[in-house]
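The complex appears here minus one protein chain, its other protein chains still in place.
To keep things simple, chains are lettered A and B as they appear, and every chain counts its residues starting from 1.
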Amino acid sequence: MTTGGVTDPMLVNTEETVGESTQTPYRRFLEDFCENKIAVVSFVVVVVVSMIALFAPFIAPTDPYDLSTVTVEDKALSPGMTMLSGQVAYLGTDGSGRDLLSSIFYGLRISLTVGIGSGIIALAIGVVVGLSAAYFGGRTDALIMRLVDMQLSFPAILIALVLLVTLGKGVDKTLIALIVVQWAYYARTVRGSALVERNKEYIESAQCLVLSKPRILFRHLFPNVVAPIIVVGTMQTAHAIALEATLSFLGLGMEQTEPSLGSLIANGFDYIHSGHYWITMYPGMALLVTIVAINLVGDQLRDVLNPRLQR
Amino acid sequence: MTVFIIRRLMQAGVVVVLMSFIVFSGVFLVGDPVDILISDEADEEDRERAIAGLGLDKPFHIQYLVFLRNASQGNLGDSFIFEEPALLLILERMPATFELALFALLLAVVVGIPLGMLAGLRPNSVTSKSIMTGSILGFSLPTFWVGIMMMMLFAVILGWLPSTGRGPTTTFLGMEVSFTSWKGISHLLMPAINLSLFKLALVIRLTRAGTREVIHQDYIKFAQAKGISSSRIVLVHLLKNILIPVVTVLGLEFGGLVAFSVVTETVFAWPGMGKLLIDSIGMLDRPVIVAYLMIIVFLFVVINLVVDIVYSILDPRVRLREMKA
Partner (left out) sequence: MNTNGSRPTLQVSHLQTSFMTKVGEVKAVNDVSFSVHPGQVLGLVGESGSGKTVTGFSIMGLLDHPGRIIGGEIQFRGENLVGATKKRWQQLRGSQIAMVFQDPMMTLNPVLRIDTQMIEAIRAHEFVSRKEARQRARDALGQVGIPSPDERLKAYPHQFSGGMRQRVSIAIALLNKPDLIIADEPTTALDVTIQAQILHEAQKLCQETGTALIWITHDLSVIAGLADDVAVMYAGRIVEYGEVDNVLDHPLHPYTHGLIGSVPSRNRRGSPLHQIPGMTPSLLNLPQGCAFRTRCPQASDICATVPDVSEPRGSGRLIRCHTPMLLTESITELSGMFAT
């Protein structure tokens, strides 16, 4: 028995199928999605967080990385106290005197960029590989899937560890590690759905029309494969963000000059014994809220999209 | 049965060699092999000697073969910091990591299976819904952050449990274990719970899905028709059918637990292999890093193999199929 385990807990489908209505698929999808209030709230949260990340330089009260304004005199101020510059540190400051709120905004920016960025690239790779494997079949397929299974049988953190240890720290290396960790999962999902679709009739008709292979791949196969990708994509993104945070926390991921939320949490960790809990707690909560919101959205997406797959 | 084992062993061997190649290439081609194997503190003369002695001036494939030969003899280089064989260092700390991983696994199973079955048997109850929500939280939350929060709450604020380190150890089956005393358990508790959370969520969801599926099968109804008590139906008929997929997944996950203990050990300063790795990374003790990666890959492959074998023992249908093959 092969051991490429699908052990993502969120993909263990636990819900019943949903009924149907007689509207356009998009309208129906929106309706079904909005049935779950929690998912809607989570979605709003995700949008808010993304906005913060996007506009961080404009909305952050201070620039925590501007060495001219940061002073160690502001070190470890409690939330609500005022910094030397007169600015109120709503969430306090960290061990180097940086305003925590601003650090969190910038940290979110980095965490999300790396998490989502790596996801998109991994997705692109995975889609190409998965579609090719499904379309060409035979030995190509077997070989690719062997590779995919082998990689998937190792825990993500191990692969990331191996890569980051050999490559070193930094944004680009973290990105590479996260991409390597994620592509296989996308490839397998895409291949799975593509195989199901491939045997359906409309592909045969397209082939009869003697359309070129790439055209068949991308114009016909792809749209029907999109739904599971969306579901897997949301979950994977949350995982990627969490993984990056974990790696940065361990001191392996991002550099100190571009701290992600994980690095911030690591920085604050040393202070909890002395009672300055906020330095680690607030970045942690920001991370938490982001990840949980994405997961809840993904959970609802999965429940809504999956029955649709069985048309 | 033996043919099956031999075949799997061969497959495992291939994977190990492949992984060693990847690790080796990664470390030697991407990084600077000289830097990796020779301490930064060596002076020029020592460097020359080391380079010659370690064969770093030889072509890549020869270096790899030398590495393999050494590795098969158990020589994975010496630590810069401790000046002991890296392999030994790691093996010394393995019992601590295993203790942690095993307890985490135990917790996940002992708590997860009953909860999952409960959620599966009464799917629309409040209990079930809260268990399922809990499980979502269980694996969304990044482990290291949960660990930090636990530490803050139980150690710093409430002071109920010690925040770091391992408790006093005794020797058991030739290894140092710490669960034999209450103090040891108090040290073990938080890290084990922390490490188990992700797996717990997984077990709950798997068990619940399995329960929902099995409970509607004809053979359950037939058991009822025989007048078998509900408790026996749940504990024997249901459980054994659910256990098979759950055990398989868990077995594979044990390797993941060992790998992931890197995080928990760092948070709780638990003196296991994982902490050694992170410390070594910080101190640039590269031989230890390489040794750790090799060992853990090897471990992983062995675990997968054992799980496959156990699975075939548990599920009689698989055993017969494999025997015929």
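As a working rule, a contact is a pair of C-beta atoms (placed from the backbone, for glycine too) under 8 Å apart; a residue touches a chain by one contact, two chains touch by 3 or more.
Just so we're clear, the structure is a prediction, and the values are computed from it rather than from any experiment.
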Which visible chains touch the chain that is not shown?
B
Among B:7, B:129, B:183 or B:232, which residue is in touch with the absent chain?
B:232
Of B:125, B:171 or B:224, which one is in contact with the hidden chain?
B:224
Touching residues of chain B against the unshown chain: what are they?
217-219, 221-230, 232, 236-237, 240-241, 244, 315-317, 320
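We take it that only the chains that are shown with their structure count from here on.
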CA centroid of chain A to CA centroid of chain B, Å:
24
For the chain A and chain B complex, residues of the former touching the latter
1, 3, 5, 7, 9-10, 12-14, 150, 153-155, 157-158, 161-163, 165-168, 238, 242, 245-246, 249-252, 262, 265, 269, 272-273, 275, 277, 280-281, 284, 287-288, 291-292, 295-296, 299
Spell out the part of chain B that touches chain A in their complex, as residue ranges.
15, 22-23, 26-27, 30-31, 132, 135-137, 139-145, 148-149, 151-152, 156, 163, 198, 201-202, 205-206, 208-209, 212, 248-249, 252-253, 255-256, 259-260, 262-263, 266-267, 277-278, 281-282, 289, 293, 296-297, 300, 304, 307-308, 311-312, 318
